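Shown here: the complex without one of its protein chains, the others still in place.
What follows is chain A.
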Amino acid sequence: MIDDHPMIIEGYKNTLLGENQKEYQIKIDIASNCDDAYDRIVKSAEGTAYDMLFVDIKLPPSEDGRITSGEDLAKHAKELLPKAKIIILTMHREDHRIHNILKNINPAGFLIKSDLTSSELLLAFNNIVKGKAYYSATVNDHFRKMMTNKFSLDEKNLKILYHLSRGVKTKNLPNYVSLSLSAIEKRKNQIKEMFSIAKADDQKLLEEARKRGFI
């Protein structure tokens, strides 16, 4: 279990070590930062490999700066421990982040902390142990939305929509998305065309994006 908040680890433990103790033999290692976690993953890859990894996204980065988040860590883990089931547990629920994580890691479990209850965590755990993936409702929602659209928006477009929805002005977008202002304008127009609301203003665009579940 990788999380920088002991209280959260405590919560996981409390949930898993309750009744499951009867069915499974659960041995838990804890890491609270990227370095620690990486070391343990490397070690386990040499010895007894972990079956399951609980990875938080927001983590104190490694000292050499190579690993900055749970996302990076998960990527490494997939290489080092190909058989291990990775469960992402994060506080972030923004579409573009969910999208990113799904694309880069394709975890066995994807749980959004704010939705999570202990029964759901247990359900997810049991499913994953049995080889079934489990995503929390928010993530499933995201999937559903993506499926209903005949097209998908790439990460950059999603980011643009996301930041616009937060109230960031178009001209300030280059600070948030690594694109030039003109490129952003072009993309905005593309999105509008895809939504078949060309020439609509930003407010319309956001409404449509919300309706289609891109935000």
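As a convention for this text, contacts are C-beta pairs under 8 Å (C-beta built on N, C-alpha and C of every residue); 3 or more make two chains touch, one makes a residue touch a chain; residues count from 1.
Here, contacts and distances are computed from a predicted model.
Peer 1: What protein name does the UniProt record of the undisplayed chain give, "Carbohydrate ABC transporter membrane protein 1, CUT1 family", "NADH-quinone oxidoreductase subunit E", "histidine kinase" or "ABC-type sugar transport system permease subunit"?
Peer 2: "histidine kinase"
Peer 1: Which of these, A:25, A:48 or A:119, touches the one chain of the complex that we don't see?
Peer 2: Looking across A:25, A:48 or A:119, the contact with the absent chain belongs to A:119.
Peer 1: Taking the entire complex into account, which one of A:58, A:78 or A:212 touches the absent chain?
Peer 2: Reading the full complex, the residue touching the unseen chain is A:58.
Peer 1: Extract the touching residues of chain A with respect to the undisplayed chain.
Peer 2: 3-16, 18-19, 58, 91, 113-114, 116-119, 121-122, 166-169, 171-172, 175
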